[in-house]
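Left out: one protein chain. Kept in place: all the others.
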């Protein structure tokens, strides 16, 4: 049964409802054991605490609720994030580690800083390792020693983009990772990464359990594509859209600055076109927005090149925004291989489109100019804006609260305007994508005026 | 019964939960009559519709829900915003008006533009008046004629702060306003304003009903203070915090640039200190954050001046952020009168504090410097950032959808990550303020390290 | 004899001295005839005027002057720009035209606006045509009608990058252009363009003279490469460097964000590497700065790839900035052809270098990552910053003053901190390039620590 019939119709709402939440998903959070140590936060006058029985409904539709009531089933819900009165780990001498994996994203350093400050000032847990360059930093063969993270060493790091720890893609043998955790005596591992990393995290948690260790694995969702399931919006996304808009604005300036000129911008978005779509709606200067979720044809009447030609004939300029994962049927194949994260390597649709557009107009004997902009690395490596900064701060704090309480194999998420705990298993069960039947996508289409772009 | 025991503990969550939603509030939306005309949006392939029976739970806590179930009461919920398949007004020849009231705020022009574009392109309703300079533009005595708003005239206005219509504070006689609406033949009035304006809007809707007219009154909540009840975050707030941070950063630079120097920044926040508090958490360079919700003493041991002196002795610089409504017990009195909006005029706590700080240190014979920054007009008159722009676009679209469907005496709001309809009566029943028992305020205190600032 | 022995040694000075001013160049400005009409500016109380006998020394070195004195030759000098008391054209009914040619550059709209405002308010000359899309707008075959430029139509255009007129590359037949000028009854043509355009402008002025017409041709130098001879700094250059720095900063973040990672940025700079060099000095985060003026080898000991490998071995990250014209020996050939401006088409050194770097490290069996950023269109299409805006305003004003006084075949320039008139013939006699013996380049080398990069 469709979860959100008639509901999935608003720009931000859709970011959630289109997920089509799996009604039967298990949202129980694993724990290392009963939290029996009084939290050091208890001593602070301003403290307020959250209990494990505080839960947040996964769906806020009254209709969904009535369905549950009729069926006699409990509505899906998530554990509320926040500090617990009793914690699992004794902060005295406790050792934690932070690792950052995958591509860059605005705000990673803010999350690192927030984790370090909360561990130090909130719990008095002062031994914190920064694992270098992603999971490979766990592998002794890499020769990478962890760096010590202190209140001093994270001072000011949020003014810079990127990650002070370095990052990398790709897995490492789970037993090697757990060996290193054991050798370093680490009790909490904070993983800042995306779905690939979450899979690794789940594996690490399994191995930890198998060995009977007491190591908490807590993830903070990081993806510039905003495509992680059960997170309403990932950190850095707002900043990324802001930067994408800067480039698209330039593309528009270029397009109007020469006769029959096309501004073509490729942005991040491997499987989910959120950045392209959001920037399109925000600017309203885009004529074609192509994303992985929406198939299109290049050739034939009604196809993209035909529509582009009509647009140029009518207005003599055009702006095209392209998510990197769009139109992969034209550029991908098994021969492209996989990257270190195990993702299928995408063909470069940006270069391909630039060349195909040129070719098309050469064939029809029309002079056009194409200005191609690929701002990918500029978008993802800037510092976070203030709103993302606040968000990152909260994610970091809640990750620490969760870990100190002995939660594991989970990620900290933001859902229905609340911070919640989500099991890694649920988070990796599906990918968040733009719902083509949503009002968000409808806003894109209204803004561009583009048709189906399928050849008739 | 406390709504959110043990829950009100996260930075963003608190923006909502601390509202302490009134469980018994009536969330029924007034309508001018049954919507029986097919929406022009039906013809568009990408359309998706919302029904009046789609409702969003006001509270997402499972505990709250269980209380309802035990008590046999229905949980409070809001009507979901969005386009309806059937509408009330025939777009043909339909006349609408937009009025902007109260102080400036980033994004007003974005909302105006979104309303105009949605009326025009979505519904084909092309006659749109812009009322000049707030409610006074309705009064023939003002000599202000409405301006025509078209797709052309709103082109590019979102690149500028402020409002192209002009604004003003203060009421006008309700019958004069309704006379003007009748005279101009207006069927929909969009009101962009705050709680004072909402009261006026509710009065206009009453008078419209009394006269048996069919005029829809739809409000878009605007307040730079983020203090409207039942709105999780008002538009422009993110931008305002970003700008406030710019000034506070300068105050920090100044404070460290001279011996025993105090950077003192006054920001917006008449009754609710959200801007001051959010900027404090975002920057983590603030030593004292004073907001209207949190009383403090100037003198005596443990009071603000004593704490400030200790801070300077220890670190030789300090940054103080002050909401304009903080410490009013020191500067306000009946003699200050009321402003045109009917608000009690606030004494200028910024100048007062600057002078009292100087006096204090003169008395204790210590040389200090005070750098006082009042960025109020800079904060509120800049263009919206991209995220606020997206938000404003959605608010404007949903306001049009609601009005076309014949809804009235309501505001478009954002709640639990959904756009919803809220009756004006509910919206003005309470003010949103910083909950001093929330994790948001806890984050402020953690960040500043400030004590209670009450004299012992 | 070397003009600037021992002098050419400061970052900004060099922008001038390295030009190696040709001592014998003729700096006489052509005139259409004697200016005998009183300037309308005479009536304005605040006016102050410049006389043709006010001249500015081309060289400010005392040594150069002494050489002149000993040799009995007059030192080279330029006519000072500014309003003349008597003018040549009667403003009544006067028609002017503006054309913008070549690539975009921040500030073009500022120059257009300044010309329009000065013609209108300063001289009362209100008929102004904007020629569309460069010189091709003169060609009736293009079907492009000129647009009318008024005080209203240029209002706010400086907030946008690009040119409201559109631009294009490449010549048009001189007689066609002059035919159009005659047909439209234009007396003044303002040309905003680079050296290619200046050649066209000189040709137009010749043809005008041949036909015995009274049409003034006044150029405003525009080149994002800052490579026009006898202009100390071209407009938009500061803004371009600011934007280049944004990208290079991102490249640095990327480079430090992954193991053995190289941030590679290609910026504008066809024959002159000013943007690359200035950004390198400003940021001090660049390890290799490659410009057209400085030859380098890729392979062999001491070559670039060898040096890059050593850098990575030592520090595990590197930032490389590349002007588009650098290393052309590797990518250019006659087969590349010429672009519409008649420039040799450059091979894409950016893509080439990215691939050669990858290949090199694959060959030596070392894992490296390359993050390639090509921000060219972002750099050139943003609005001008405030300093460039002031500069553009002055260039536009002085262009109008010169034209009204009947000057022709000249450009308005900035030299030794004065605005001056330079004959087009002198301006196109040479190209401005980075002097490898200058302190400017020395600063680059100090900052990068790079060696000669020539294979031994």
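Labels for the chains are A, B and C, by order of writing; each one numbers its residues from 1.
In the analysis below, a contact is a pair of C-beta atoms (placed from the backbone, for glycine too) under 8 Å apart; a residue touches a chain by one contact, two chains touch by 3 or more.
As the structure is a computational prediction, the values presented were derived from the model and not from experiment.
Colleague: So which of the visible chains would the left-out chain be touching?
Modeller: When the entire complex is considered, the left-out chain reaches B, C.
Colleague: Looking at the whole complex, which of C:31, C:57 or C:331 touches the chain that is not displayed?
Modeller: Once the missing chain is taken into account, the touching residue is C:57.
Colleague: May I ask which residue of C:80, C:344 or C:455 touches the chain that does not appear here?
Modeller: Counting the whole complex, the residue in contact with the absent chain is C:80.
Colleague: Who touches the missing chain here, B:153, B:381 or B:452?
Modeller: B:381
Colleague: So that we can see where the missing chain sits, which residues of chain B does it touch?
Modeller: 104, 132-133, 136, 144, 160-163, 166-168, 246-247, 250-251, 253-254, 256-259, 263, 371-375, 377-378, 381-382
Colleague: Going by the touch rule given at the top, which residues of chain C touch the chain that is not shown?
Modeller: Missing-chain contacts on chain C: residues 6-13, 15-16, 45-51, 53-57, 60-63, 65, 75, 77, 80-83, 117, 121-122, 232, 238, 241-242, 245, 278-279, 281-282, 284, 385-387, 389-391, 393-394, 397-398, 414-419, 437-439, 441-443, 445-446, 452.
Definition applied: only the chains that are shown with their structure count from here on.
Colleague: Compute the shortest path length in steps from chain B to chain C over the network of touching chains.
Modeller: 2
Colleague: Distance from the CA centroid of chain B to that of chain C, rounded to the nearest Å?
Modeller: Averaging C-alpha atoms per chain gives centres 48 Å apart.
Colleague: What is the distance, in whole Å, between the centres of chain A and chain C, each centre taken as the mean of its C-alpha atoms?
Modeller: Centre separation, chain A to chain C: 42 Å.
Colleague: If a residue has to touch 2 or more other chains to count, which residues of chain A qualify?
Modeller: Correct list: empty.
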